[in-house]
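Notes follow once the structure below has been shown.
Removed from the display is one protein chain of the complex; every other protein chain stays in position.
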Amino acid sequence: MKPAFLKNPGRETTFGQALQGVLDSRPATVAAIALLALVLAAVLAPWIAPQNPYDLASITILDGRMPPGSTGIYGDYYILGTDVQGRDMLSAMMYGLRTSLSVGVLTGLFAMSVGTTLGLCAAYFGGRVDTLVMRLVDLMLGFPAILVALMMLAVLGQGLDKVILALVAVQWAYFARAVRATAVVERRKEYMEAALCLGLSHRRALFSQLLPNCVPPVIVLAMIQIANAIAAEATLSFLGIGLPVTQPSLGLLIANGYQQMLAGLYWISVFPGVLLLIVVFAMNIVGDRIRDALNPRLQK
Amino acid sequence: MTSFIIRRLCQSIVILILTSLIVFAGVYAIGDPIQILIPADATQAEIAQAVHSLGLDQPLYRQYLQFVSHTLHGDLGTSFVFNQPAIQLILQRLPATLELVCIAVVLALIIGLPLGLAAGLRPDSALDRGIMTGSILGFSLPSFWQGIMLVLIFSVTLGWLPSSGRGTLGTILGIHTSLATWDGIRHLILPALNLALFKIALITRLTRSGVRETMPLDYVKFARAKGLRESRVVYVHVLKNILIPIVTVVGMEFGSMIAFATVTETIFAWPGVGKLIIDSIMKLDRPVVVAYLLIVVTMFILLNLLVDIVYSFLDPRVRLGAAE
Partner (left out) sequence: MNTATPTLSVRNLRTWFHTRAGIVRAVDDVSFDVYPGEILGLVGESGSGKSITGFSILGLIDPPGRIDGGQILFKDVDLAALTREELRRLRGNRIAMVFQDPMMTLDPVFRIETQMVETILSHERCSGRAARARARDVLAAVGIPSPEERLKAYPHQLSGGMRQRVAIAIAMLHKPDLIIADEPTTALDVTIQAQILAQMQQLCADTGTAMVWVSHDLAVIAGLADRICVMYAGRIVESGPTDDILDRPRHPYTIGLIGSVPSNEQTGPRLYQIPGMAPSPLSLPAGCAFNPRCAHATERCRAEQPPLEALGPRTHRCFHPRTGDAS
């Protein structure tokens, strides 16, 4: 049973505030609904997609290069057209979205964990630890993200896990910096003094006391960084150094369709592109709105 | 002022050493150096010979020193694919990338500054809001998607501009550049625009906030009280004051634009350093990758240093110090 005075008083649930903030703004609400729908579609893709585009048995190669709204030889309706090998674009996009979202969310989660832990430690222990971590953060943030990603991929090779690793390497620094800034302020508050007086171990003080109160900026950042990770992975895949062909993300779909676009078959590249855009945009809008809602300065 | 330069120089050298350590560690310590530096199809005997000549059988610190001395002599290994010294390959391709980046920076300034000024001088107007929304698009659309859209609109649909390659080169003032021929310029427009779009959004926002912060300041009021024409107040006094931080930011972004050129060069098949490294990563031509990383990071660090120095020149307060 945690003594009552250890909880930082006067803060209604962050989740509630964030939700309220989103519902207050029409663009954000629309974006959030769209996002929810897309996430659902991605998660349920294996069950609701018209075909499994990676099961060679279910594709009709002769149906290749058909424009949106056409019907195939066997009567399959291709609402968004087909690609060069006869895969239904809608299904390919749903599976691609699945991959893109997984990479984005995984990257966000890992970057958040690493960055938050380091940021908390820097703020909590101060002194040398703080200087070391923050110097590292400055160094990482000083380099363009794509350069860091290139460096890591060049050294580690290619593959899903390597891509996630590279993206986490780019993003952890943002989390570390934001968390440290909040934690430094929270560190001085009375409930932290109380925790220390009670003789709580460092680990408990950090994770059960300090952490919950540093959450708001992390949520906002997480949302925006997931969007960035999705866009970054798409860029890497488009360049050909991202995910392998067996797990195509939206980026790879766009890349594959690029050559076709020059021949006039725009749908193979543009539709996945538009989907990517909607996801990234929606996340940015919702993230922005949540940031405004949780910003203590704007609340007055 | 000189102490400032020396301090920054030392910092830069430290970062350079750090980077060389990271690249070295990545290639020699973590990755398998044999895989990285020796072509995959070598025979056992060739491998053994290469190992010895590359000094891979020596202790790690010796290898690092060898690595550094080779680097300082300009020897960064030989490309597997082209069988040329890696550094030569990169220096061959660098001018194309630099041309792209320079034009992109110029475009970003000549489009971003006026837009930002227009938005800042009429705050909260429809024009202002429109420009700000547009700039958000510039930020959030992934750059490769912007490139694809540019190609779709201007090449495929309208057919005005070519979608790939570099045009014919000519010579202006002794430099080989695309700007010398109309064909060259046509090929330059879309890729430069693609690379510049992100920066245009950045500069627009910076200029706008700079204008909004500067206009209420006392010296602007005083300039008007002296009876100066409004055009002079804005385009001489306000502009020069906000230009200094903007130019600084642009200078620093120059380095990262070289890195971002990889995307643009891939889309538009521009024969620069960016395309080279993507191809090299895919073909596992590791020496070229190592060479690229070292060279680009060095350029990046040196550019930042240069920008810091230039900034201290531009701002008379920093250059001359306070009198009292």
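Order as written gives the chain letters A and B; numbering starts at 1 within each chain.
Methods note: contacts are C-beta pairs under 8 Å (C-beta built on N, C-alpha and C of every residue); 3 or more make two chains touch, one makes a residue touch a chain.
Owing to the predicted nature of the structure, the values given are computational and were not obtained by experimental measurement.
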Out of all the chains shown, which come into contact with the hidden one? B
Using the document's definition of touch, tell me which of B:4, B:182, B:219 or B:235 contacts the absent chain. B:219
Among the options B:7, B:232 or B:283, the absent chain makes contact with B:232
Given the contact definition stated above, which residue among B:75, B:183, B:279 or B:315 touches the chain not shown here? B:315
Which of B:12, B:66, B:88 or B:241 touches the chain that is not shown? B:241
Contact with the hidden chain only, please: which chain B residues? 216-219, 221-230, 232, 236-237, 240-241, 244, 315-317, 320, 322-324
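By definition in this document, only the chains that are shown with their structure count from here on.
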Quick check on the complex: what are the chain B residues that touch chain A? 15, 18, 22-23, 26-27, 30-31, 140-145, 148-149, 151-152, 155-156, 163, 255-256, 259-260, 262-263, 266-267, 277-278, 281-282, 286, 289-290, 293, 296-297, 300, 304
List of chain A residues in touch with chain B within their complex: 139, 142-144, 146-147, 150-151, 153-156, 227, 231, 234-235, 238-241, 251, 254, 258, 261-262, 264, 266, 269-270, 273, 276-277, 280-281, 284
